[in-house]
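A protein chain is absent from this complex, but the other protein chains hold their places.
Right after this comes chain A.
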Amino acid sequence: MRGAKSAKWVAGAIVVALAATACGGKDKAEEGEGKAKAGGAVSVGISEPKRLIPQTTTESEGSQVLDALFRPLVSYDAKNQPVEDAAESVTTTDNLTWTIKIKPGQKFHDGTPVTAKSYVQGWNWGAYGPNAADGNYFFATIDGYDALNPADPDGEEGPKKAPEPTAKELSGLKVVDETTFTVKLAKPFADYKTVLGYTVFYPLPDAAIANIKAYEQAPIGQGAFKIEGKWDHNKSIKVVKNPDYTGTNKPLVDSVTYKIYQKQETMYKDVVAGALDVIPQVPSSELANAPKQFGERFKSSPASTFQFVSFPTYDKKYSKPEVRKAISMAIDREEITKVILNDSQSPARSFVSPVVGGYRDNTCGDSCKFDPAAAKALLAKAGGIEGNKINIGYNGDGGHKEWVDATCNQVKKNLGVECVGQAVPQFAELLTQVEQKKFSGMFRMGWIMDYPSMENYLGPLFTTGGSSNYYGYSNKKFDKLVEDGRAAKTSAEAIKLWQQAEDVLVQDMPVIPLRFGKNVFAHSKNVSNVEMDLFNRVDVTKISKA
């Protein structure tokens, strides 16, 4: 499943990031045609969104639609820094209490004004445990979250049910006046402004609070487009230009129809036939054909995905960092991205994606350099691998077989160690086995960021008890550096600490970085100025008829 979220990206960012990843290739972020036409209707292919309430939308399909319907508090500039969008200002003196002032005169699509209360009620709805919003945990940084989400007294497995929440509203949120509200966090967080671009921080109008089920079928936002009709499940969602929109990024086209597909292969055929304008993800089976079929209209741009293989800490076999480094050095990342993946991803040698501020190229150093001789020597020095056999687990439903098998073949050839790819039907099942320490072996994982910050990679993936730290990596020094970074006074200071934290990872090698993702997309002859952001979303305010 493709994941995560947020914010609007500017063309410049793609150019900068492209240079950084050196994966330019066919992409021409700025088409330079300069004659983008206004008006007309375009269509974009998506899968059926899971949900369409901002606070409960954390996957890319739903957030693509909501991106058209809503205007975020902050969007991101060319350097990945948050800039005010719907917000007039976001200020703080201590990184603990944040004052958010919204631009006056904004209206929801139903004509009601957007006020500080719209934000506070939306966030409270998302944070309230029994609403089971997917984005619930994003509000955990706000003061008073625990009262809305009481812990199950005897754990999830125990017979007792979690108690009823004692509050319905976050004590950290306060409406000051019509257009101002304050957010008090539980702990200081230097990069909090960056987080505010995420989908779950969109406001909710009164109509949503009155009847959330009805609202979800026709969401009301305050963005550049408004929904026409209703969410036609499994078929389409149509949005039209919002005449009352006051933002600067006014859309060129009159309407966008999100056509819903079950299979990317079908979507691809429809784009070839001209019945659909944009396919945001060219299916892997067509990657070899697409350049011929689309020529200039086949493009790629950076995305935030990070693919890696992790070592289970409960398995003694992999406990020596030398063993882990040796395996990493036996993998030829270039060959796999080129031959198996048709350059749809790029090789990774760092633990955070190039799309976030603070990224440094090749932090992994020699440990990620393809060097079979050195790898063999290192493994011999470490005393070899128990049983001279390793296995890499993957979910069979995600198209990972080819590259896992190729990686295994390389390990076999270059290290002389037996290697087997081990498919588990679904990712959920793999995670369950890992969590119960029943899975013996390495396993693949992927991460898509929620907001552009190093912290969003380091925190969830590598801190002790991190939400996606399934392999149980734990290093006190690392935890402290990440924590100190969060509490730092400025973003620049935070980045310095996080970079030190990343250096700790290089020594421990809890995972092997393999690849960074790209958006690999194509469009029909009917449209131009097609750009995609780091969150796998087509920028519908820029797109125009050809």
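Things worth noting here:
Rule of thumb we're sticking to: a residue touches a chain if its C-beta (ideal position, glycine included) is under 8 Å from a C-beta of that chain, and two chains touch if they have at least 3 such contacts; residues count from 1.
The rule is simple: contacts and distances are computed from a predicted model.
Comparing "ABC transporter permease", "FAD-dependent oxidoreductase", "Glycerol-3-phosphate dehydrogenase" or "LivH4" against the UniProt entry of the hidden chain yields the protein name "ABC transporter permease". Checked against the full complex, the candidates A:K235, A:K437 or A:K525 give a single residue touching the omitted chain, namely A:K235. Of the listed residues A:S468, A:Q500 or A:N526, the one in contact with the hidden chain in the full complex is A:S468. From the options A:R51, A:H109 or A:K325, the residue with contact to the chain not on display is A:R51. The omitted chain makes contact with just one of the residues A:T432, A:N475, A:Q500 or A:N526: A:T432. Contact with the undisplayed chain is limited, among A:I142, A:I392 or A:M445, to A:M445. Where chain A meets the missing chain, the touching residues are 1-4, 50-51, 58-59, 129-130, 132-134, 136-137, 149-152, 156, 161-162, 233-236, 259-263, 266, 269-270, 272-273, 275, 397, 425-429, 431-432, 445-448, 460, 467-468, 470.
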